[in-house]
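A single protein chain has been removed from this complex, and every other one stays in its place.
Moving on, here comes chain A:
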Amino acid sequence: MRKFHGARALSLIHRSWRMRASRTFSHSLTRSLSTHAPSPFDPSPEHRHLREVVRDFAEAEVDPQAQEFNKEEKFNLKLFQRLGELGLLGVTVPEEYHGSGMDATAACIIHEELAAADPAFTLSYLAHSILFANNLARNGSEELKHAYLPKACSGELVGGMCMSEAEAGTDVLGMRTRAEQTGPEEFSISGHKMWITNGTLDGSTTGDVFLVYASSKSPEASSSSSSSKSFSLFLVEKGTRGFTLGQQIKNKCGMRASMTAELVFDDCRIPAKNLVGKEGNAVYCMMRNLELERLCLAAMSCGIARRCVETMARYARDRKAFGKPIGQFGQVQRLVADGYAKMSAGRAFLYSVAQKLKLDADPSETNERMQTDAVKLFCGEMAKSVADSAMQVLGGNGYLADYQVEQLWRDSKLLEIGGGTNEAHQKNIMLDFLRKQVIEIP
C-alpha cells in the first residue's frame, strides 16, 4: 500500500476523494458561495452547512447514477433512503414526528442542490417530502401524523399525492374522483388519478402511500343542495382493497428516473380516520401546500440552470475553434452571460420569497400566492432557456446524453407543466390582480 506524502500524490487522492469529485467541474466555478456574511441564499450558518452537505452528497452519490436510472426509467430507492439517513426526507416535518423541522429556505436549498445532479430523482423527492410529508404534517390529525410521518422521514415509506386526472389538470376542481361516506366510520373513493409521481416504485404495483383529493358533498351542502361541490383529502395506503396501479406512464420526455403512474380507485373503502383535514376542506390543504410546492419546483429549475451555466462556461473556456477558445466569440459570450444573468435573477427571486413563506400560516391570510406563482413561472422558463443555451454552446456534444445537458434540457420542460402549468400561474396572477381594488405594487 502506498503512503501519500507529497502534494503531487495528494492531488491524485483528491481526485478520488470520497469519489465525490466525479464531476469536478461543479466545484471551481460555483464554490465561492462560502462567504461568511449571511447571504439571501443561505440566511444562517446552518443553511450554508446544509447546502454544502447536500452539494457534496449530490456530486458524490446522486450525479453518478443519474444517467443509468434515467435511461432505464427506474427509481433509485436505495439512494432515496440515503436521503432519509441524512434527515432530508422530512425537511419541513416537525421534530416530534422525526422530521428536521426546517423552513421553506432549507427545502429550496435541498431541491436546488439535488436537481443540479439529477432533476428526476429530485422530483420524486419533492413528491414525497413536500406533496406528501409536508402536506400531512401541516394538515393531518395527530393519529395520522404519528402513524405515517416517522416512516416517511426514514424512507421506509415513499409517499405521493394524487390531484390531477386525465381530464382535470389546471382545472383541478373539475376532478371526477368522488368520495362518499358509506358508513359512520367509512368512505368509499372511486376515480382515476393521472401523472402521479411515485405512483409506482417497481412498475407493477402502486407506490406506498398517497394523499388523495376527491370531490365530496360538504356536510352542510348535503342537507340543502346536492349541487354544491366540495373536496376532501384522504390518506390511502398501498394494499387497500380497490386501490390499484392503472399503468406506469413510460416514455416521458424527461424526468425519467421519477416513476409516474395512473392510479385507480374502484370503490376503495378507507376508514374515516384517514381523512386529512376537515371533510369538505381540502381546498384549504391544497392551497396551503401549493405555495411551498411551487417554490421547490422553482428551486429545481435554479439547480438545473446552475449546472447548465457551469457546463457551458467551462466548455466555452476549454473548447477551441478557429484557433481560440469559443468563449472569445461574441455569440457564445451572449449565451453564457445571458444564462448566468437569468439564473442569478431566478435564484435571487426564489430565495427572497422563500424567506417570507410561513409553513404554518393560513393560506387565506398570506400574500405570497402571487409571488410563488411568479417565481415558478419565471424560473421554469428561465431554466428551459438556459438549458437550451447550454446545448447550443456545446453543439454536437450537447446533443449527446454523455454531457448531461441533454438530460437537463428535457427535464427542464416539465417545470413549465408540472405543479401548475405556466398558463395556470398566469391565470392565478391575473385573477389576483382583478380581485384587488387598487392595483399597486408595493
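As a convention for this text, contacts are C-beta pairs under 8 Å (C-beta built on N, C-alpha and C of every residue); 3 or more make two chains touch, one makes a residue touch a chain; residues count from 1.
Just so it is clear, contacts and distances are computed from a predicted model.
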Checklist entry - One chain of this complex is not shown here; going by its UniProt record, which of these names is it: "Ribonuclease P protein subunit p25a", "Multifunctional methyltransferase subunit TRM112-like protein", "Electron transfer flavoprotein subunit beta" or "Small ribosomal subunit protein uS7m"? => result "Electron transfer flavoprotein subunit beta"
Checklist entry - Any idea which of A:V53, A:A272, A:M287 or A:A337 touches the chain not displayed? => result A:V53
Next on the checklist: Please identify which residue in A:L79, A:M102 or A:L126 touches the non-displayed chain.
Outcome noted: A:M102
Next on the checklist: Give me the chain A residues in contact with the hidden chain, please.
Outcome noted: 1-7, 10, 13-14, 17-18, 21, 24, 27-28, 31-36, 45-46, 49-50, 52-53, 56-57, 85-88, 91, 95, 100-102, 106
